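Got a structure for you, written out below as structure tokens; questions coming shortly.
Removed: one protein chain of the complex. Kept in place: all other protein chains.
And now, chain A:
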Amino acid sequence: MQPTSPLGPLAWIERYCPSLDGQFLFLDPLRWDTHLLSAGAVIVLREAALAIEAGCFEAFRAEVAANGGWPAGLERLAVALTALAERAAGTGTEA
């Protein structure tokens, strides 16, 4: 599945991960599921988005693995953000 938004990973988080009374809702750009996230999870996701945009997401994944692994379910969301960067770069594969 291809994301339809022209937004990059960081811009997506800014737009589709708003805070409501201290909790965060995140819209998965690939599957259009919505996830309820803690502030800590959003920090990790934001760092993942920065890494994706800097072209060093694999190094970031290795660093997360070395530090005890991802919070439950979060890696899948971070990987979904990579599709936004691939789309922006025109390197995404057709679904």
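Simple rule for what comes next: a contact is a pair of C-beta atoms (placed from the backbone, for glycine too) under 8 Å apart; a residue touches a chain by one contact, two chains touch by 3 or more; residues count from 1.
What we mean here is this: contacts and distances are computed from a predicted model.
K.L.:
Hey, which one's the missing chain according to UniProt: "2-hydroxyglutaryl-CoA dehydratase", "ABC transporter permease", "HprK-related kinase A" or "Molybdopterin synthase catalytic subunit"?
P.N.:
"HprK-related kinase A"
K.L.:
Of A:I13, A:L27 or A:V44, which residue touches the hidden chain?
P.N.:
Hidden-chain contact among the options goes to A:L27.
K.L.:
Please output the residues of chain A touching the missing chain, sorted low to high.
P.N.:
4-5, 16, 18, 20-21, 23-25, 27, 31-34, 36
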